[in-house]
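Written below as structure tokens is the structure these notes are about.
With one protein chain removed, the remaining protein chains of the complex are shown where they sit.
Then we have chain A:
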């Protein structure tokens, strides 16, 4: 079962291995710049947030952001490229694999890309900065990253499946994904929001991603409302991604 998905995932990992060095340079540059700019640039103005030093406050979010961005990018662009440009999806579809194999293989590729790139950014921040964590918190944090990457990989797959013009994928990223990420309190505490809109912000999946990741890394536990949010969002996105791809292929 899912041998086809495993073959497609294996193909994507082989391609990723070939270009990993050049890709990682660009993947690391962005969060590291943000970390240095905000973490050190604002350190003199913001010493700590709720008792957490500011560089430590933003680091979990930046690592998570790298992971979910990578998961979304890989899934959306890869699906679009294989469907519209290279037409390899059509080649997969004339073999005995099912559409479920294809979509699950692609979702796991996005998830793997997110996990690898997030880990690398984590290691780089660890190596280059005074950022330190309690390593017993790592399994919970990785669970949070895994659920988040799965959600964003599914969202990317949905975009890559339904969007035909590449510029529209870029628009979804800048109009939906980036605002959702930045609204979720990577750089500031959620308590900064007016109390009237705070409950709405707390319901955002991205809030569960970034607040959950921060709590996981700093305290070793994901607050239950965020864990439920992450689980439900990942399950819903996965179902929608599989359904959407199946429908698209039946057209």
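Going forward, contacts are C-beta pairs under 8 Å (C-beta built on N, C-alpha and C of every residue); 3 or more make two chains touch, one makes a residue touch a chain; residues count from 1.
The working rule: contacts and distances are computed from a predicted model.
> Could you tell me which of "Lipoprotein", "Cytochrome ubiquinol oxidase subunit I", "ABC transporter ATP-binding protein" or "ATP synthase epsilon chain" is the UniProt name of the chain missing from the displayed complex?
Of the names offered in "Lipoprotein", "Cytochrome ubiquinol oxidase subunit I", "ABC transporter ATP-binding protein" or "ATP synthase epsilon chain", the absent chain's UniProt record gives "ABC transporter ATP-binding protein".
> Touching residues of chain A against the unshown chain: what are they?
3-4, 7-8, 10-11, 14-15, 18, 86-88, 90-98, 250
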